[in-house]
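The complex is shown incomplete by one protein chain, all other protein chains being positioned as in the whole.
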């Protein structure tokens, strides 16, 4: 299956990673570019942090669990990404960076980080959260609204593979139907 | 609908553009990054060229139709992308660049450009074609195989929007079911 | 669009109907057949009631709103379905039928009908609910579990159209992404 394109195949992974399909959509829909300064939490195996660092100026990635940061550190070294800073810390308590362009959240109760996210983002800055369950999506969206975030959109990304073979052209029989919902919003 | 995230909403568009959902997946699955040199054809309204130029080192975008290059020029100027070079020309006849990392093709009979693409790409370089119809997908894939390209994968990207509203949380009723197939391959 | 196959095109419709895609899956997954006795609520425009009556032995369809029953009555007459009985009444208060094979529910707070549904169903009988929002799905499923229903499954049905045209074969660009979740369960 073409779930892991070339660059991601060499990366190490812990129990769960954000897949390239979601990383690509996060990049395109958040407007990430070579000038972007990003904050990411939680790091996990670092796939999203690495994916962002490959196209952005600076990425600061937080995790409360140092054992995950170790896997992410290996992935950072593997790709030689000096603009990725791995930090141990809890963005619900504090985000040290200011005037940030993009914040990405993949953590339980990500809505509890939104006050700090709002302080860290510059005006027009964007926050993206990766949320598997509809209940958390709802809580998170309601918190975004309460805090005055704008342009709130929730999407899910489905990538289906097609096969061209001797016997004919057809979609692949099985595939991934769901990873998580992606929630995008903009700070006023 | 969240088909056009913020950065793309200000861009001009001709009759057809490659949507951000496909641009994001092209970036993630081709491994595009800040060091990448890309060739793109045809330019069209330049959305893909612009999307690539925002995250890559250099993008050279060809179109045989100068009237399209004019729209793309406006989009380039709007975003101030000096690393995007718009060229009038036919990649089926000639690609001037060498040692290219990524080639993207959105044109009829894109398989006829593959010989030149192979010459332009460096080893391990990747080519992506955006193809609406299954018949062209098949011809294109067969040409890739004949020319010795590896790691050939065909996907389609579906982005579905969810709504969180007073009356409840549910997927959006209608949406985009298909734009084109994306075919990825690697030069040996 | 092929959302309305032939037989349904002549039917009248109020503001909302259950589409043939969902009717077909309800028939196949509930095991409806020529021997089945069904209870349906709320009738609405009667599309599901009519769809069931065409393949089942008897269908008793309840609605609390007599103005809807009038549309359903026209659809019943149009197809000459004498085995469809349209009733004004609230299944949350009472279901008169006993030893029923299948109950279908398309109504707000359908979980409040489940106690009566359980009494009306025979052992091994099945209940299907058509529910647009995830919040109601959850409440409904929790009530099913509390009442000892088995084999609980929630699905959504997506039907995508393909086009074969002069210029090539491709999926239709736009389509219906969501109508409702279908929740199936079996009485012990």
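We call the chains A, B and C, going by the order they appear; numbering starts again at 1 in every chain.
Everything that follows uses one rule, which is that a residue touches a chain if its C-beta (ideal position, glycine included) is under 8 Å from a C-beta of that chain, and two chains touch if they have at least 3 such contacts.
These numbers were taken from a predicted model, which means no experiment stands behind them.
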{"item": "Given C:25, C:64, C:85 or C:147, the one touching the chain that is not displayed", "value": "C:25"}
{"item": "Contacting the left-out chain in the complete assembly, out of C:16, C:142 or C:188", "value": "C:142"}
{"item": "Residues of chain A in contact with the chain not shown", "value": "132-136, 156, 160-161, 167-179"}
{"item": "Contact set of chain C toward the excluded chain (per top definition)", "value": "2, 5-7, 20-21, 23-34, 51, 54-55, 126, 134, 137-138, 141-142, 151, 153-164, 169, 181, 184, 186"}
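Basically, only the chains that are shown with their structure count from here on.
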{"item": "Shared interface numbering between chain B and chain A [over half = same, under half = different]", "value": "same"}
{"item": "Greatest separation from chain C - chain, by CA centre", "value": "B"}
{"item": "Closest chain to the centre of mass proxy, which here is the mean CA position", "value": "A"}
{"item": "Distance from the mean Cα position of chain C to that of chain B, given in whole angstrom", "value": "43"}
{"item": "Approximate Å spacing (C-alpha centroids) for the pair chain A, chain C", "value": "39"}
{"item": "Mean-CA-position distance for chain B and chain A (Å)", "value": "22"}
{"item": "Numbers and ranges of chain B residues touching at least 2 other chains", "value": "134, 156, 160-161, 169"}
